[in-house]
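Just one protein chain is left out here, and the rest sit where they should.
Read from first to last, the chains carry the letters A and B; within each, the first residue is number 1.
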Amino acid sequence: MTYLADVAALTQKDLRVELRARDTLPAMLLFVLSTLVVLHFALPSGTGDAAAYGVLWVAIVFTALLGLARAWVPEHEHGVLDGLVLAPCDRSAIWLGKTLATLSFLLASQAVALPAFVLFFAPLDATAVAAVILVDVGICAVGSLTAAMAAAGRARELLLPLLVLPLAIPLVVGGVGAAVADAGERYLLLLALYDAVFAVLSWASFEYVVTE
Amino acid sequence: MIHARDLERRYGRRRILFGLDLDVERGAFVLVTGPNGSGKTTLLRLLAGLIAPTRGTLRVDTERAGIGYLAHEPLVYRELTAIENLDLFGRLYRVPERRERIGMLLERFGLWDARNERVSAYSRGMTQRLAVCRALLHEPELLVLDEPYSALDAQGIGLLDRELRELAGSRTIVVSTHDPDRLAPLATGRLALA
Partner (left out) sequence: MGLALFLALHVAPEDADQGISQRIFYIHVPIALTAYFCFGLGAWKALMLLWRGGERYDLESYVAIHQGTIFGTLTLLTGAIWAKASWGVWWTWSSRQLVLFLVLFLFYGAYFMLRYSLEEGARRARTSAVYALFGVALIPVSFLAIRLAEDFIHPTVFTRDGPQMTGTMFLAFCVSWAAVTLLAYVLYRVELVGKRLDADLRELRESLT
């Protein structure tokens, strides 16, 4: 199971780099809180709880974008990505390690964001929390890949949101639906389907994005 | 070990290399010279397997695990220590007796005392020495070194000289350099790019 060993080594590396650099995670925490506050002011009174749930997913998507924009930065300093690509390990392991690490950061930011949301806006039930986790998986999977695509070219900071947002639409629908609708399970299934399809696609196609 | 016919590589519309034929036997020591912009780095990236030719054929008789590449960039993580960097690559390259090998290399290249400091605190010369360690870590059959002396400090230059002298003959080595005389005694062949 050297594949899993490789992934473990790579994830560990990403976690360690972030804990040392300490720039992305605190920024994500502050950002998600700021976004929630801004969105509170952006909703006129009388819009009700349903709109508040929409707010949550917008905040999550934009926080994820923030984290993803920084995801491959350590690999581009000193050209390390070439070093990883040259290694005999499967290139998809690089994607998986990065996705798992980014997912950890996003989940960590939500440990703060979700209580804050409940405090500022409205309660969250188990379906909603499950949806949050599924949305996180989906956006990190797709985001890691598209961030790598964008990083190869010019104007990478501009490009990443353009690539991610259309892909995030089904996730937002699933998330909001799970929180708002009575039969939230259907939306969880949508999210699970999205995650299955796009995680596999991202995993399989990373090799082609990062090599010539 | 390396065979290239009519090798061409373009970036966008520009052709950097074209019509290149190359044959390198196992154990050879090839010096690649040429002015800036002549395609030395491109050729070395092709040999290392980082990029593919746009035309022509290139055959390198070893797999990824058998290639050690030294670039202009050090290819190490700034936020990790020397030991952590080498440990990561050691795991990815499945280096046997990893700890011992890492320790040995760090000592050989004078980085043992700085082994637990982050690369961001290193001087340019130290970082490059670490890059050399990374390239040699898995005892590659083919060493592809892109202007290794340009970023090394005086100590590093001497250490690399010693290392190359020891490895010459038992490995295939391709080095691009602005200073061919330094390595001339070891060289079995030369390639001058225009």
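Methods note: contacts are C-beta pairs under 8 Å (C-beta built on N, C-alpha and C of every residue); 3 or more make two chains touch, one makes a residue touch a chain.
Predicted model, so just to flag it, every value in this text is computed and none were measured.
From the options A:30, A:43, A:73 or A:193, the residue with contact to the unseen chain in the full assembly is A:193.
When the omitted chain is restored, the residue from A:71, A:100 or A:150 that touches it is A:150. The omitted chain makes contact with subunit A at the following residues, 142, 145, 149-150, 152-156, 158-159, 162-163, 165-167, 169-170, 173-174, 177, 186-187, 190, 193-194, 197-198, 201, 205, 208-209, 211-212. Remark: the residues of subunit B touching the chain excluded from display are 10-13, 15, 51-52, 54.
Just so we're on the same page, only the chains that are shown with their structure count from here on.
Residue ranges on subunit A touching subunit B, taken from their complex, read 2, 5-6, 9-10, 13, 16-17, 20-21, 74, 77-80, 82-89, 212. Partner subunit A is touched in their complex by these residues of subunit B: 48-52, 63-65, 67, 69, 71-80, 84, 88-89, 91-94, 118-119, 127, 134.
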